[in-house]
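On to chain A.
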Amino acid sequence: MKLDSKIPGGPLAEKWSKHKFNVKLVNPANKRKYDIIVVGTGLAGASAAASFGELGYNVKAFCFQDSPRRAHSIAAQGGINAAKNYQNDGDSVFRLFYDTIKGGDYRSREGNVYRLAEVSVDIIDQCVAQGVPFAREYGGLLANRSFGGAQVSRTFYAKGQTGQQLLLGAYSALSRQVSNGKVKLHAREEMIDLVMKDGKAVGIITRNLVTGKIESHSAHAVVLATGGYGNVFFLSTNAMGSNVTAAWRAHKKGALFANPCFTQIHPTCIPVSGDHQSKLTLMSESLRNDGRVWVPKSKEDAEKIRKGELKPTDLPEDKRDYYLEERYPSFGNLVPRDVASRNAKNVCDEGRGVAKTGLAVYLDFADAIKRDSRKVIESKYGNLFDMYQQITGENPYETPMMIYPAVHYTMGGLWVDYNLMTNIPGLYAIGEANFSDHGANRLGASALMQGLADGYFVIPYTIGDYLATLPYEKVSSDDEVFKQAENDIEEKIQKLLSIKGEKTVDDFHKALGHIMWEYCGMSRNEEGLKKAKQEIKKLKEEFWQNVNVIGGNDELNQSLEKANRVADFLELGELMIDDALDRSESCGGHFREESQTEEGEAKRKDDEFSYVSAWEYQGENAEEVLHKEDLVFENVKLTQRSYK
Partner candidate 1 sequence: MALTGLFLISFLVVHLIGNLQLLANDGGESFNLYAKFMTTNPVIKTTSYLLYATFIIHIVWAILLSAQNRKARTVRYAVTAGSTNSSWTSRNMGILGTIILVFLIIHLKNFWYEMHWGGIAKVVYDGVEVKDLYTVVEVAYTQWWYVAFYVAAMVGVMFHLFHGFKSAFQTLGLNHPKYNPVINTIGTLFSIIVPGAFAAIPIIMYVKSV
Partner candidate 2 sequence: MRITLKVWRQKNTQDKGNFKTYKLDNISPDMSFLEMFDVLNEQLVRQGEDPVHFDHDCREGICGMCSLYINGKPHGPKQTTTCQLHMRSFNDGDTITVEPWRATAFPVLKDLVVDRTSFDRVIQAGGYISINTGGVPDANEIPIPKKDADKAMDAAACIGCGACVAACKNASAMLFVSAKISQFSLLPQGQTERKTRAEKMIAQMDSEGFGACTNTGACSAECPKEISLTNIARMNREYFTAKVGSDNV
């Protein structure tokens, strides 16, 4: 299979404008003759569905939650990047492009990333016009803050709830189209299969989560905006419902899955408190601006702290190891996410971790409070400290905070070309669900930017290029292909319900998460990955023989919903392992122990691995086939990162 990214030729800065001129257009009067399905109503999905509706297309929007406003984009705290240069500090489209491509450790496409930086400025205008209450200065103009991986202030924010405000903006635009009759909303309805005819995507099969009804929906094009797959780890900062099912079932129908092993692990999460833990809560990275990361120097002291025999505040300075400041004198506690995460894991593996579980390090504000006063710290981080106290029951003003890394974002996703279309004609993937813009590591405040860029400003143009080639008549949902797909799904559901084994769905999900975290988490090696692959195979087999799904299909059945999702996570897990095995270099969030410098830092191998891995499904229990899309860099010089 030849992978054509369809990146237009010509100078970087002109590619998008040129492309916009070259794509085919659908006449305004004809747009109403085309139907588009959008799955997912997060930033990407809601903004795309609303924009399609405004253009005149007929849209069906689906979400598994009770309302589009619940999508997990809502949980993003920090902000959204845009190359506005309002601060007059030297920002530009090229600089945002450069930071993003470098931050992604040179594993993303120049053309896509440049376009992202280019349209970032329009996003802010759009959101302000929608009534998004961004933070402002006293003069009434927009405020900015700085964020990791950048030397300029280009992050726009709305308190600590930027994701929420942007999502509610997109949700309001979507609601407007619902009331105009251009978008038909299907809440509590989950996509469980992609339907194809003659090699093209022609619709989807959904399950109504309230009644259990399996339904067929046909359209001229299908857009997946279904988010990331971080929940393959069981514990992550994703919402409980976040899942890979829509994307995975499309993959099983032929869509290539790109860079599945690229996951981002965020260093500042609240540590796991016990086996009951259902999800992890992120705390803003900004805490590392003032907090000092440390663990005890000796295992013995760590042991005492874990047992509660010694208080961290009683441990004298000379017995503490401020390991980030020690190892990275120039960046100190502000090293990038992946470096901070990996170091935390290392010290815990050495037996010097704290908390009852031994899986936590301290983030200490005592010095900052001494230096700046408690009041200053409170004004900067008050809400974060309150949140920490609410969850852990400990007062971070008096005893050091405890943090541990957690899975946060997945850079991998469905392979798409410059038009955001997958290799299946008529099937698109946008937002976190695709792989396109973040390479091997995503910079802070860039997820919101990408979701909205794709939804508001990219796909509304590029989808026309495909639709214009289609007849107005669409494949009917009574067509044989839909009937067949419905039957397959019913069969699969009945199979899940009939197993009546001894383990719960969560038992399997937790076991999978454990394997993934252990062997395909912050650092990976060949031996571990191979072992993990065997374990996942076994687990998958056991799942289909021994899972217990209570209840029937014809009702609101949360066990069944979960079982459906976990079945897909089990398959995805295996592919992630394959991908991690193939990529025997370290880059961004992917750290292969075999590929490190003498000092133990990540080592990229550009001559061997400067490609996008795109995996093709081959059938149940068959090994997937790898296709490589070579990455070409004409505008940036590849350098090895160093934070010493």
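In this text, a residue touches a chain if its C-beta (ideal position, glycine included) is under 8 Å from a C-beta of that chain, and two chains touch if they have at least 3 such contacts; residues count from 1.
In picking the candidates, the idea was that all candidates are chains of the complex that A comes from, given by their letters.
Note that the structure is predicted; figures quoted are calculated from it, not measured.
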| item | value |
| --- | --- |
| Candidate from this complex that touches chain A, chosen among 1 or 2 | 2 |
| In the complex, chain A residues that touch candidate 2 | 47, 50-51, 54, 65-72, 74-75, 84, 86, 122, 124-142, 158-159, 161, 163-165, 168, 171-173, 175-176, 178-179, 185, 187, 210, 237, 239-241, 273-274, 276-279, 281-282, 387, 390-393, 456-457, 460, 504-506, 548, 550-551, 555-556, 558-559 |
